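Below: one structure in structure tokens.
Removed from the display is one protein chain of the complex; every other protein chain stays in position.
So, chain A:
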């Protein structure tokens, strides 16, 4: 099971896994009694009897899943079907960088040092879902960008679920190491191809060395029966820049645990998100930026638009240690509730122990501006399109920092689709 067939029991990962299993067995799945899960219940998801490993490998043709890729750019691709690597759909590389699989990184001697240095080093060991992943994960993406390498094209990590099993639980585990002065852009997507329930419990660890740059884009537009618990841990060294943009439009329950730890000065961390939900969808952003060193900055900007009886959570935590003087930590969460039954629970948490810092948080919950709506309608724009235009305008500044134009275009299209309009905002 899991890495067992590839990793001998002497391998350090074996001990890590054993510990993780033990922890999960003790702790179990989080419940609403846990403070961090007060507003997100996994109860309905855990009723399903999930297959943990698919019975058979499945093949897919690119043309059938093309729309889930950003297909109008050249890119490296690491594609998984029901948790199993698809060499047919992937385009990996070992030339000047490693864009490959966790299973191979864990089994090949040449990666042993990297695994020893990075694997499970920032993933929280006292988090039950992360432990569950550590224990049972069998595959994921392994990305190693050596010193000074500016990766020429983005890397897409795509997880597809075929629905061949009546319900499936996936545990992808990825590791990204960005060397000094290296630069990489990553696009990630989880996509179920049917209405059969899927529960993904993903863990990604990202290490950015001195002056390294990583831009990570998460496109979450899954089917109504697919749920995702995403645990992304980022460790940054001095002068590095890391940004994560999370676009949450689909899925049943989506939980984003996004944590940044600073290990040097002059670090820049950016966390941005656009959430648009409907029906009974639930999206939870739980962020943590841990300022442990001086002269660093973090920027959080999340926009949420909630319709019908959908629910949202924004739990944004900033910790500024005593040593972290001259920290600039900004956090913003703006939300629009379209319908009376929609709910958002927003909870900014600033824990500041240094005295010379600039930190701010702003949280707003409101409705669409009726005056603005009338203005647009009076110009001949129908109500539905006018509402969409206002929602787009509300969320737009999150898109400004997206550095890949094709990603921006795709997000624009997904937003228009989600809002049910044909207005081309990005004409």
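What we mean here is this: a residue touches a chain if its C-beta (ideal position, glycine included) is under 8 Å from a C-beta of that chain, and two chains touch if they have at least 3 such contacts; residues count from 1.
Here, contacts and distances are computed from a predicted model.
Chemist: Leaving aside the chains on screen, match the unshown one to its UniProt name from "ABC transporter permease", "FeS assembly ATPase SufC", "Formate dehydrogenase subunit gamma" or "4-hydroxy-2-oxovalerate aldolase".
Modeler: Looking only at the record, the undisplayed chain corresponds to "FeS assembly ATPase SufC".
Chemist: Of the residues A:62, A:353 or A:374, I need the one that contacts the missing chain.
Modeler: A:374
Chemist: From the list A:389, A:402 or A:419, pick the residue that touches the absent chain.
Modeler: A:389
Chemist: Which chain A residues would touch the chain omitted from the figure, given the whole complex?
Modeler: Where chain A meets the chain not shown: residues 369-372, 374-383, 385-386, 389-390, 392-397, 399, 423-427.
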